[in-house]
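Can you keep this structure in mind? I'll have questions shortly.
All protein chains but one are shown in place.
Labels for the chains are A and B, by order of writing; each one numbers its residues from 1.
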Amino acid sequence: MASSTGTPATRRLGVVVIAMLATLAMCGLWFSSEDVVQGSTVRIMYVHVPSIWTAYIAFGVTALCSAVYLTGKNRSLAWDRVAGASGEIGVLFVAVSLVTGSMWGRLTWGTYWVWDARLTSTAFLFITYIGYLAVRRLGGTHRQRARRSSVLALLAVLEIPLVHFSVVVWRSLHQEATVANPNAKVELDGLMLFSLFLGLFAFTLLFVWLVLHRQRTLMLEDAFADRGLDAAIVARHKEAEASS
Amino acid sequence: MSAVRRRRAIALAVARKDLSIEWNSRVLVNQVAPFASIIMVMFAFALDNDGILQRVAPGLVWLATMFSMLVVIQRTFAVESADGALDALRVAGIDPGSIFVGKSMALAVQLFALEALLVAMAVVLYGVEMSVLGLCEAIVTMVVATIGLACVGTLYGGLAAGARGRETLLPLLLLPVVAPVLIGATRATEAAFGSAGTAVSEGWPWIGLLAVFAVLFGAVGTVAFGPLIDE
Partner (left out) sequence: MDSVIELKGVVAVLGNFPALAGVDLSVERGEIVLLQGPNGAGKTSILRVCAGLMPIERGSGHVLGIDLTTNREAIRSRVGLLGHTNGLYLDLTVKQNIMFWAATVNATRAEVDAAMATMRVDKRLASVQASQLSAGQRRRCALASLIVRRAEVWLLDEPHAGLDAQGRDELDDLLRAAVSAGATVMLASHESERATGLATRIVTIDGGGAR
């Protein structure tokens, strides 16, 4: 059995990701200029926007893999593991974007939280996928876990747009001043734009890297559980022989 | 007997069975309804202001509905697992979609009764006043919202029940999903109650949202319930 979850390819990917993140840190914190209005706080954007972007990709991957698992002919558990790994990493990135977002909010709006539609539905996204991860941990066989969580992941695809839509209408009908999209306020010059896109790219690759490792860890966990099963079968045969 | 008629017969049998259980045991009347009532009284303690209470009455009615709903759903699946009855239904190869529809119907009837009680309490305790048109709108809101809640509740209740004794999971899974119902039903009820000067006509678009929710989860639940309760 493999002693690590890495392969030469993932190691190369890892080096690239780390190099890109280092470049992003340099560009974001050092080379890029301050915003005219927001000053240095604009630099949070280089983490905040890429992390929510990555979270959306992650949940998209979770839904896609769940659909493939449920509709595929051979029902390979690999799809379920990728869905699970992607869900975990998605939750992580939503958390990052919520934390960075509320820090940014405190600095620019003077408050940690506003009942902005996007913020509110992001919070729901977070809770929904925490529930998804809880269901994955319910136990039972691998197949039970896979079926239950795939169905739930697809239900989330239905739920999220509904929640988002209702929250949007909720805010707009109240006709309170919608908080201006902070990104829109920012006049992005060339280097800032470059940093932002570098961030998106680097975080996407980081996501791929993490998912590759995490799904392999999950595969090893499943394999370990199965190996336990083999040993237990042998033990039961012995138990039968002993009592005969 | 055609497949459709057969499914309808099963759904009706399941719904009738769940309502007979309630009729025999009176858990909704003797336990859940008092619980829902005490929530309404506790809101008054917490908010402690007649004006505010009247203003937020619609939201409180629906919040109390959501909390009581969790209890009702736990109960409706507890009777299934007490002596392995849901297992028995599954072993018998009874179409899970029909079980879903039947249980949703029974749950909807019970929730509707609860909501009627809560609205009546809002009128009595919080001093809500309604026009005839407003009352009609409140009733339509309750019907449509209840169908959506019952479908979602049965769907996620089945998931939590299939997991044996993981009832603590139900609120975590269910409350985020029913957020659109809380928003839509509260706004529609505000219009019906005329809270904060809202006109009755402002409620109907929200009822549209509730209807979309009910139709979507009714359709999806019929398909998804089977895989969720299966082992």
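The rule we apply is simple: contacts are C-beta pairs under 8 Å (C-beta built on N, C-alpha and C of every residue); 3 or more make two chains touch, one makes a residue touch a chain.
Predicted, not measured: the structure shown is a model, and the values here were computed from it.
Enquirer: Pick out which of B:21, B:47, B:172 or B:211 touches the chain that's been left out of the picture.
Expert: Answering carefully, the residue with contact to the hidden chain is B:21.
Enquirer: Using the definition of touch stated at the top, determine which of B:82, B:132 or B:199 touches the missing chain.
Expert: Answering carefully, the residue with contact to the hidden chain is B:82.
Enquirer: Determine which one of B:9, B:120 or B:136 touches the chain that has been left out.
Expert: B:9
Enquirer: For subunit A, which residues reach the chain that was dropped from this view?
Expert: Within subunit A, the residues touching the omitted chain are 139-141, 143, 225, 228-229, 232-233, 236-241, 243-244.
Enquirer: Residue by residue, what part of subunit B touches the chain that was omitted?
Expert: Missing-chain contacts on subunit B: residues 1, 6, 9-10, 12-14, 16-17, 20-21, 24-25, 79, 82-85, 87-94, 230-231.
Simple rule for what comes next: only the chains that are shown with their structure count from here on.
Enquirer: Which subunit B residues qualify as touching subunit A in the complex?
Expert: By the definition above, subunit B touches subunit A via 155, 159, 162-163, 166, 169, 172-173, 175-177, 179-180, 183-184, 187, 205, 209, 212-213, 216-217, 220, 224, 227-228, 230-231.
Enquirer: Spell out the residues on subunit A that touch subunit B in their complex, using ranges where they run on.
Expert: Touching subunit B from subunit A are residues 70, 124, 127-128, 130-131, 134-135, 138-140, 144, 147-148, 151-152, 154-155, 158-159, 162-163, 165-167, 169-170, 173.
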